[in-house]
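Removed from the display is one protein chain of the complex; every other protein chain stays in position.
The block that comes next holds chain A.
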Amino acid sequence: MKMDDPHGKRMPGGVVTLAHGGGGSAMRKLIENVLLPAFNNPLLAALEDQATVPLAELLVHGDRLAFTTDSYVVTPMSFPGGDIGKLAVCGTVNDLAVSGARPLYLSCGLVIEEGLEMAHLAMIVESIAHAARLAGVSVVTGDTKVVERGAADKLFINTAGIGVIPAGIQISASRAQPGDAVIVSGSLGDHGIAILLARNELALDAAVMSDCQPLHGLVAVMLGACQDIHCLRDATRGGVATVLNEFATSSRVGIRLREAALPVNETVRGACEILGLDPLYLANEGKLVAVVPATHADAVLAAMRAHPAGLEAAIVGEITAESAGNVILSTAFGGYRVVDMLVGEQLPRIC
């Protein structure tokens, strides 16, 4: 383990013990030495039991609150393209962003397994702080628990987020209409395969980076090109297939996808071939799926491609009136098949 973080700061030594979660001086020290300097903002620094957010500041941005929470339990904690800390920020920021909201505040709950190296914890905390700065959100409240060895897998993180939705924006999974275009923001499955590779379970030597990234900037330019985006969702666990099935069910429409139009990077495609996995179901952490009126599809696409998070955006299909509730894929080969909801986890095939 490196004792210095990439930003050159000296990292604390030792390991986290149960005392660090006990509410006493060890805990105080952990908060003051590790958490406060990283998250560094006046709302948190007050160290009250709650963050006090002035309403006036929220009202500038819109007329509705978006509020979300998610827990992060990924193994391994660090992987090419990110770590659990970055994931915990991006995941929650993205859950806010896809409502059209501007993400503003995060909470951060840490459940630490006794024995985690302090330096490792500090690195993850720094990664949370770094990701939050990039996403333009502040970590304004938090909680730290230490559990006995074996009761958790090194570190679990829960983040909740608050954002504000601008007036006039109505994004919902139930708004897809026949004729609308379906857009994905980039290549599918990079995160899923990166994690599999990082677990070292595959006898594959391939470089795949997780796509873990905040999407609020991308959403902002999309809304700039079309205020009336109908559906928007980030395609995390369960992948694009799951999101589209949810749209099809909620909106009572059919969705017709074109396999040839789906962006999948070569290495991911290769790994999927070998393992019998389907990129449509692989997890992403920085990709979204949008349903937009056909008249605005090209404008939205162009705006997305001009943004770093949407360089490979593509129109991959359309909403149809027939086969309501179902997602149909026209295969690149000229056939078609149903893209169903995934049952449980995707398990690689035997041969």
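Operating definition for what follows: contacts are C-beta pairs under 8 Å (C-beta built on N, C-alpha and C of every residue); 3 or more make two chains touch, one makes a residue touch a chain; residues count from 1.
The definition used in the following text is that contacts and distances are computed from a predicted model.
**Student:** The complex has one chain missing from view, so what does its UniProt entry call it, picking from "Succinate--CoA ligase [ADP-forming] subunit alpha", "Hydrogenase maturation factor", "Chemotaxis protein CheA" or "PspA/IM30 family protein"?
**Tutor:** "Hydrogenase maturation factor"
**Student:** Just name the one of A:A46, A:L59 or A:A260 that touches the chain not displayed here.
**Tutor:** Within the whole complex, the residue contacting the unshown chain is A:A260.
**Student:** Touch as defined at the start, partner being the missing chain; which of A:N33, A:Q227 or A:T331 qualifies?
**Tutor:** A:T331
**Student:** Which of these, A:P80, A:G270 or A:P293, touches the one chain of the complex that we don't see?
**Tutor:** In the complete complex, the chain left out is touched by residue A:G270.
**Student:** List the residues of chain A that touch the chain left out of this view.
**Tutor:** For chain A, the residues touching the absent chain are 201-203, 256, 258, 260-261, 266, 269-270, 273, 275-276, 322-323, 326, 328-338, 340, 343-344, 347-351.
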